[in-house]
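Here's a structure for you.
Every protein chain except one is present and positioned as in the full complex.
Up next is chain A:
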Amino acid sequence: MTTTLWSATVLVCLLMYVVLDGYDLGVGVATLFERDPAHRRHMLESVAVGWDGNETWLILLGVALWAGFPLAFGTLLPHAYLPMTVLLFSLIVRGVSVEMASQAPPAPRWTAAFGVASLLASFAQGFTLGTLTSAVHLRGDVYTGSAFGAFSWFCVLSGLAVTAAYTALGYAYTKHKSSGLLRESAARRGAIATAVAGVLLVIVLVTVDTTAAPLNLDSPGRAFAFAVLLLFAAGGAATSLVTFPWKRQSGAADTLPLGGLVIATVSVFLALGVARYPVLVPPGLTVDGAVGPHPTMVFILVGIGLNMPLVLAYNVFAHRAFAGKLDAAGVHS
């Protein structure tokens, strides 16, 4: 029971992270395609107020894994050592450059660093997720793999898919937060990014069965849930594709692309979760095999679990305090 509850908590952290930091990193990637310095600046400022909170979900995800499934934490991370290290490098550069550019404008070089680091971070994240499909070498409970043992073409594919999906989320967020020319270009490019992400994701789903961690859809319940979630994902993506190009200023035109993509992202991750549960460390280590001792599980379910509503409330507060659009002059409306 505690194991299931905590698995759900870890999943919530993962979903919160990919959605929140997804748009955040995506806006960063999108700045690379933007020529107008004022537009780049607006995009940077739109994430400057929230990146810290968004990134904290990654830390909570890591710590939730550490506290609840220590064996998985201690073996998956060495397994993905190089992409994780690149991810940490990029997150450092990104966090510092966003604050530097925001505190001492115009700072074109920091803004450029922000874009490049966002791209690297997105790719490294997708790559890291890809390493979860290759077998982790263990002797006893200790990781014994080699430096590049986790790498495969699937990791590259997964890196590209995640980057495209984050970029689409970033454009949706930019359209939501902007007006005028920036909004138009975000809408155009957002539709393209969504289409690319969709195609890459289909390839990922088709090819994942050739990896060391194929999808487990043996029971009818799993297969049904998986199919329904993928339908949701397709619906969300289609909604975004249709609504991205909507030009007229309206609530729907600005929120539906973002909403559709959020639903699509969450559904895809849930579907993969359904098809993988309960394996944590491929090929054979399950949540039950990696779970921490009972007193730990009780402590984290009470201490961290009960804090989750508060944590969500802080997130809502932070996003609402800076709700609304930035207009062409950069002043809130």
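Operating definition for what follows: a contact is a pair of C-beta atoms (placed from the backbone, for glycine too) under 8 Å apart; a residue touches a chain by one contact, two chains touch by 3 or more; residues count from 1.
Definition applied: contacts and distances are computed from a predicted model.
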item	value
Among "Cytochrome ubiquinol oxidase subunit I", "Segregation and condensation protein A", "Insulinase family protein" or "Sugar ABC transporter permease", the UniProt name of the subunit that does not appear here	"Cytochrome ubiquinol oxidase subunit I"
Among A:33, A:89, A:151 or A:232, the residue in touch with the chain that has been omitted	A:89
Touching residue (missing chain; options A:33, A:66 or A:151)	A:66
Contact with the hidden chain (one of A:143, A:232 or A:277)	A:143
Chain not shown, touching residues in chain A	37-38, 41-42, 45-46, 48-50, 52-53, 55-56, 58-60, 62-64, 66-71, 73-78, 81-82, 84-85, 88-89, 91-96, 98-100, 102-106, 141-144, 146-147, 177, 292-293, 295-296, 299-300, 303-304, 307-308, 310-311, 313-315, 317-318, 320-326, 329-332
